[in-house]
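With one protein chain removed, the remaining protein chains of the complex are shown where they sit.
Take a look at subunit A:
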Amino acid sequence: MSSTIIRTDQLCYNYTKGVSTLTDIHLQVNRGDIYGFLGPNGSGKTTTLSLLLGLLKTQHGTIEILGKDLQHHRKEVLRKVGSLIESPSLYNHLTAKENLEVYREIYGASKARLQGVLNIVGLSDTGKKTVRQFSLGMRQRLSIALALLPKPELLILDEPTNGLDPAGILELRSLIRSLNKEEGITFLISSHILSEVEKMVNRIGIIYKGRMRFQGSLGELHKLQQQQSLVQLDTSDNLRAWAVLKKFQAELQDEDLVVPYTDLAQVAIINRMLIDNDLDVYNLHPRKQTLETIFINLTTE
């Protein structure tokens, strides 16, 4: 069995001729991943997810899901994929159970499974209440129940925390973690807030203006964070200090000297080297990058 659940190659899409919405998207989601697909609003997340579900016509590139080409195996692929794209797609005039019943036979799910997914999301006791009377959080939970109905191998959730209160977000986060751990479901979750998905994902893809800016494990993103942390220096002779710290890839920026560092021990070494070379240190300011600033740097011009 392939370890890659989603693989896109040179995926491009444009809604209007000449205006590219997606360019050369190479997405790779492995089995068992909780993959956070991040990017600011309008960066192309929903377009990518819509292409993965066959909601939009693939114009260029290939999409392989669960080892099968989506265009030629649409039904087989979709049978194993649950999804929630943007706002909940529910019939407001029907009850929670009826909404699931609409899709039960299509996914070949049993009545017990239907009840099971309602129990998982805590909506088994809504009775004859129609979805119109549901709160946004309840709708979101019902949409997740619908996505879980086919016992999916892959769940694609587009901004699933939209409109949820903090308690709802925590609840959803723990639900995703437990489904990933206990049922082995692979998740592809899109969001525009890094901190929201940071605590549950193991792999991250960052998209900006239709292009992938980063793809890798959370560890790799942390590594990037460390690489991009800088110590800002002002010494009695910045030019000579720059020559001394050349091996640390020091750079002169205006009147300041900046040196990348990975940990505070390295900052101490830098300081000692300057003193050993008869340079007075007037200012030493380590600027540690957070994941959030890395994300912002990757998603701004």
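Criterion: contacts are C-beta pairs under 8 Å (C-beta built on N, C-alpha and C of every residue); 3 or more make two chains touch, one makes a residue touch a chain; residues count from 1.
We adopt the following convention: contacts and distances are computed from a predicted model.
Missing chain, UniProt protein name: "ABC transporter permease", from among "Imidazole glycerol phosphate synthase subunit HisH", "Xanthine dehydrogenase family protein subunit M", "NtaA/DmoA family FMN-dependent monooxygenase" or "ABC transporter permease".
Per the touch definition above, the residue from A:Ile85, A:Ile144 or A:Leu298 contacting the chain not shown is A:Ile85. The missing chain, though absent from the display, is touched by one residue of A:Leu146, A:Ile189, A:Ala241 or A:Val267; that residue is A:Leu146. Contact with the chain not shown here comes from a single listed residue; of A:Asp24, A:Glu101 or A:Asp237, that residue is A:Glu101. Against the chain not shown here, subunit A presents residues 1-2, 4, 50, 53-59, 62, 64, 67-69, 71-79, 81, 83, 85-94, 98, 101-103, 105-108, 130, 146, 150.
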